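Note that one protein chain is taken out, while the other chains of the complex remain in position.
Chains: A, B, C and D, in written order; residue numbering restarts at 1 for each.
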Amino acid sequence: MSKPRFAMYWAAACGGCEIAVLNIDEKVLELDAHFDVAFWPAAMDVKYKDVEAMEDQSILVTLFNGSIRTDENEHLARLLRRKSKLLVAFGSCANEGCIPGLANLSPREQIFERAYTSPSTENPDRIRPQPACQVAEGTLTLPPLQPVVRTLDQVVEVDYHVPGCPPESHQIAAVLDVLIAVVKGEAQLPPKGAVLGAGNSTVCDECPRKRDVKRIDKLARIQELPPLATDVCLLEQGLMCAGPATRSGCNSRCPNVGAPCIGCYGAAPDVLDQGARLMTAIASVVEAQEPEDIDRVLDGLPDPAGTFYRFGLAHSLLRANRAALAEKP
Amino acid sequence: MSTVSTPDAQQDRGGFLARVMAATPGDNRLNMCIQCGSCGGSCPSGPEMEHTPRRLFALIRAGESETVLRSNTPWFCVSCYYCTVRCPQNIHITDVMYTLKSMAIRAGLYRDPSPAGFSETFVDYVEKYGRSFELGLATRFNLRHHPLSLAGMAPLGLGMLKRGRMELTPHRIDGMDQLGAILDKAKELEAAA
Amino acid sequence: MSESAFEPVIIGFTCNWCSYRAADLAGTSRIKYPPNVRLIRVMCSGRIDPTFVLKALADGADGVMIAGCHPGECHYLEQNYKALRRHRLLQRTLAQFGIEPERVRLTWASAAEGARFAEEVGAMVDEVKKLGPLNWPTRPVPQSEAAAEVAP
Amino acid sequence: MADNTQQERVGVYVCHCGSNIAGVVDVQSVARFAAEDLKGRGVVVARDYTFMCSVTGQELIEQDIREQGLTRVVVAACSPHLHEGTFRGACGRAGLNPYLAEMASIREHVAWVHTDKAVATAKAKAIVNGAVERVLRNEPLEAIRVPIEAGTLVVGGGIAGLQTALEIAEAGYPVHLVEREPSIGGHMAQFDKTFPTLDCAACILTPKMAAAGSHPHIQLHTWSEVEKVEGYVGNYTVTVKKKPRYVLEDVCTGCGICIEKCPVLVVDEAHDAGIGYRKAIYTPFAQAVPNIPVLDPDTCTYYVGGKGGCRACEKFCPTEPNSIVFDQQEERITLRVGNIVLATGWDLFDARRIHQYGYGRLANVFTNLELERMCNAAGPTGGKVVLRDGQTAPARVGIVHCVGSRDRNYNNWCSSICCMQSVKLAHLVKERTGAEVFNFYIDMRTPAKDYDEFYQRVLDEGVHFIRGKVAEVSDVPRGPDEQGPLFVQVEDTLAGLQRRIPVDMVVLSAGLEPRRDSKAVGKTFGIACSTNGWFIEKHAKLDPIATMTEGVFVAGCAQGPKDIPASVAQGAAAAARVLSYIRQGELALEPVRASVNEAQCSGCRLCNGLCPFNAISFIEERRVTEINAALCQGCGTCVAACPAGAISGSGFSNEQLLAQIEGLLLDVARVPEPA
Partner (left out) sequence: MKALFYPGCAMQRNARAYLDSLLAIRADIDLELEEVADWNCCGATEYMSVHRVPAHALIGRNLALAQRQAADTKLLTAGCSACYLNLAKTDTQMREDRKLEVTVNEALAAGDLHYDAGSLQVRHLLDVVCHDIGYAAVKEKVVKPLYGLKVAAYYGCQVVRPDYDDRWDSHEHPTAMDRLLAALGAEPVDWALKTQCCGGHMTVIGPDVAYGLIRRLVHGAAEAGADLVATLCPMCQLNLDAYQVEMNRHFHADYHLPVLYFTQLMGLAFGHKPADLGIGKEFVDAAPALAKIQVEAPPEAKAKRKRRHRPEDGLPMPRME
């Protein structure tokens, strides 16, 4: 009997998820041992038409990382959905939009403006990428940008979610173990829609820092603060930490080394909107009664949407800025 | 004054109050009067008024527009604002008096033309020069309304001139055209309202 | 509702002790106000989670009104201050989403202020009418596989 | 939204409330909407009925629950504050958990506030839809039962508090009566006669004071204030601060020698309203209960003139050990009580605020309270009504009603007692001096038993009543012919004339105000004040005795201006309510409570400081937060604050509220565009 097929695809994402998979070290050999890798552009050369030629549902599992930003991303999402029995939204981009999703705060024109004409870009002729371009050899095309970034589950049905930016290697290994056990017939598939490779609480659950009742009378960025105590909750020291509202599973990696959690594992179980939870929690413990005093504390958060929705914007209740959402494709 | 409501007033009942309120800026609260009389009690000209302000407000509610606009009450208002600050209902009484004066002028109802005449003379100077002109004002007003008292007031006028407190010619502002345009537009807007 | 006259739909969160009772009082006093607000009763304005506001806006409401007890008069002593803080932070966030501050109004009304409640509703409806419909685009849902595909 | 609500069977009942609802809302159409459009949401029966709250209406629900197997009930009718209990009761009788019923308020929030029928009907449908979606997520709950401690705290020893204390004590239950003045008695002890019967205030009050002072079930804590209140109905822990009297209460016999020997005479700003004197060691009045003096360190020579001065009181004190203790410290005592009655009374409007009435500037302008003290035979003038010189009887007296009351510049409310008090004072002045008396009023308000008869009597005695709010009181004549010495300038509104009435004395009937510290006191006891400072009762008509906080009741003027009979009645009513709680032994509370899902709680401690009732605590060993259901008052602030979504609130869960939002947006919810 031939091995079941495995695929991995990289849509609008940075590539970190791919690296994270390789970070499981020799475990990757087990992957090879139990699966036939059918499609994995970062690892091997397979053309889209080869995939198109495969029978529907002929891939057992596809790890899809990256969000849906371009028509190409969408095409591949739909294609892989059709060809796969199990489609896994792998990593923060696919699950909730992640950093690419932050672009949803701006309409496309502003994004192009920023990317191609800001002072940090050397582009004296103000050249903008075009969907199609004539060259001597013929027509070159680029997939057009869609109005907003969407998550994988806003485009196609998703079977499982593996959060993280990127997912932690030990968690990837654990997910792989489950898949292999299923292939071997030693385990049942988890219920559809399950979140794999993560905990059921929030980052604080794993964070070793000491914590007390919270009263925030100032918020600042890390460079504006005096050296921080290494064993005390960062939020209590005035640093915006998303740990309380972020799903556990990373072993509190960032707070362990003195950096605040920025929320990459997404919302806690059953939470509709991670940003809203973080917002309400922080506002609740602001130590001020009068509007002006409250504002003074909140001024320490110059970019609230970017802070609370750093990873979850595209998947949040509002998803994007109104102007971006209103754009025609 | 009549104690029987005129048929006109019967028809207009309530409407007059609404018109007075609409013509008075802000939250003037005239409808909130509880007829306590703190205005009539406070007014320095109260004893000279045909109707105390309180009574005038009752007449406004009763729709007795003619009685109200013929009354000397608003013209005897000295704008001291005692009634306004003491009114337990915070009614903008002094502002209401201004409204009644301008309504009376427009309706041509006030019998003694002298106070209205003073105001109108004043307005004429302002509209002509952009500034008031005391000598002209006093002379013209008294010539028209109290020709006999003019002689009696002469020592005062002379005293003013002697002390350099009055000038013989009015001062005209530079932006008279601008002011004229503004006032014309304002009158047009007021008429349209 | 005719198309020419925009009639906003506003979700109103009221607390059990003050503002909901103010709304009751407006009712018993037969004080008329625009019918655009639909109320939800919670025990305290401190129960109001920004999620609710976002949910309402995303699901078709043109505005959200949050009404609690006056500061210093909260039945739960000081929880309305939490509502105040959340509201201020939410407003900052919403601005980045392009949502005007007038669409999410925080107000106070004591149980005795039926008239004030009605006035606040009237004022909010007027403001939202001026802003026009919010009409937040609905959330995309995954399409069945048979549907047409976008060519790359 | 994830849906496990498919198996529910919902009944929807739309009330006509006679024509109250049906006159504006098309109730049939609402019922039809529920029956047809919401079939897919589990609605199996929808009816409209004239009066759902009637016995027949309730039976309709009960019958449907039994016969149609309803698992959820929605009643679209009035406000839940009116009839939620009624319909929950009906469900309970039919065997359905009462908390699986939900009300949709289409009367107060629709029919009574809107006029356009079509729009009102559409809104009613949205509200019903919201209620259906919500009720599908309701969970069966059980009322929380708490035991009731038998002791009661009564705060304030005026006539209202005394009445409450005596009624409860007579029933055999312990009462702690806390009074911040040195004696109980309150304002009533300052008065001479009481309207309309002219009983002597002391004659009817002192027996009650004595009874309270000696009652075996009443413990008095005078010269004391409540500092802290913790706990909940049935189970309050109260900290009382006992201010130092500098006199040993257990030893002092009240012989009064110390008072007699004290050489320091000071103006008595409290009991004598500033026109009499007391010593530096004093009892406020002869019949004070307890009859134990208080030493005032602000005026006593021992403290003011450097330590060691005078000490006359100590020298002459006959008790063994000596009752005078100069270095006595304040004490704190802790009381355990089940219920609290607040009867903290009122303060007099500060007449100095109305500059045009001249109080404080013109010598012969007095307040009503000053005149009360003057009329009192035990007062500073021995019952004589005299001018500020202390000797001359006035020949003409003006009494000004509504001072500081019914006036948006000061207090907007009618103080309710001033008309009658002013009429009474007019009578007393006339009786004592034979003076000509003028009462200036805006409206005469004499609406209780025998009140108007008293007004008639005083009219008949020849007191002049002039209808007009006094504009000013002046000592400046308008011209050389005017003779004062004082003038009351007023519009006689019935004559339509401005008048200046010359008088010798003016009495300002200053109104009643909430205690200046009422907001702070309200906060201590966890109850709300209206914006102007009166304590807010639970319901203006149906429950003027309870407050929004279970187990805390109000009586007397703390809740709003009222006269003595009304204060006594409310005091007694509060006692009845407390006794009913005590006799029940335990109490059922709304099961609206927050709880923590420990598996989801990360122990971040964000919620830990949010609860003003100290219901939230952190369990260090397990590193999770816990909520004490007995202390939790159900506000839901922590539920809304938990960043992990680990706290849930029964009765008002996220699922219920989010579903209700969706339901309310019924007509604007759009079909999602396919991706």
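What we mean here is this: a residue touches a chain if its C-beta (ideal position, glycine included) is under 8 Å from a C-beta of that chain, and two chains touch if they have at least 3 such contacts.
Remember, it's a predicted structure, so these values are computed and weren't measured experimentally.
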Checklist entry - If the full complex is used, which shown chains touch the chain that is missing here? => result B, D
Checklist entry - Which of these touches the unseen chain: D:Q7, D:T197, D:Q329 or D:Q391? => result D:Q391
Checklist outcome for this item: Logged for subunit B, residues touching the omitted partner chain are 23, 25-27, 44-45, 48, 74-76, 78-82, 84-85, 94, 98-99, 101-102, 105, 114-116, 118-120, 122-123, 125-126, 130-132, 134, 138, 141, 155-156, 159-160, 163-167, 171, 173-175, 178-179, 181-187, 189-190, 193
Checklist entry - Which residue numbers on subunit D touch the omitted chain? => result 265-267, 269, 274-275, 277, 352, 355-356, 359-361, 363, 367, 370, 380-381, 386-391, 472, 474-476, 478-479
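Simple rule for what comes next: only the chains that are shown with their structure count from here on.
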Next on the checklist: Taking the mean of each chain's Cα atoms, which chain ends up nearest the overall Cα mean?
Outcome noted: C
Next on the checklist: Applying the contact rule given earlier, which two chains have the most C-beta pairs between them?
Outcome noted: C-D
Checklist entry - If you average the Cα atoms of subunit B and of subunit D to get two centres, how far apart are those centres in Å? => result 48
Checklist outcome for this item: dist(centroid_CA(subunit C), centroid_CA(subunit D)) in Å evaluates to 31
Next on the checklist: Counting only residues that touch at least two other chains, what does the list for subunit D look like?
Outcome noted: 610, 637, 640-641, 654, 658, 675
Checklist outcome for this item: Among all residues of subunit B, those touching at least two other chains are none
Checklist outcome for this item: Checked against the stated definition, the touching pairs are A-C, A-D, B-D, C-D
Item to check | Of subunit A, residues touching subunit D in the complex | outcome: 150, 154-156, 200-205, 211-215, 233, 235, 243-245, 248, 267-272, 277-278, 280-281, 284-285
Checklist entry - Which of the residues in subunit D end up touching subunit C in this complex? => result 79-81, 105, 107-110, 112-116, 119-120, 123, 126-127, 130, 519, 523, 526, 528-531, 536, 540, 548-549, 592, 610, 612-613, 633-637, 639-641, 649, 652, 654, 657-658, 660-662, 664-665, 667-675
Item to check | Residue numbers on subunit C that touch subunit D, as the complex places them | outcome: 1, 7, 9, 11, 17-18, 20-21, 23-24, 26-28, 30-33, 35, 38-44, 46-49, 51-52, 55-56, 59-61, 69-70, 72-79, 82, 86, 110-112, 118, 137-143, 147
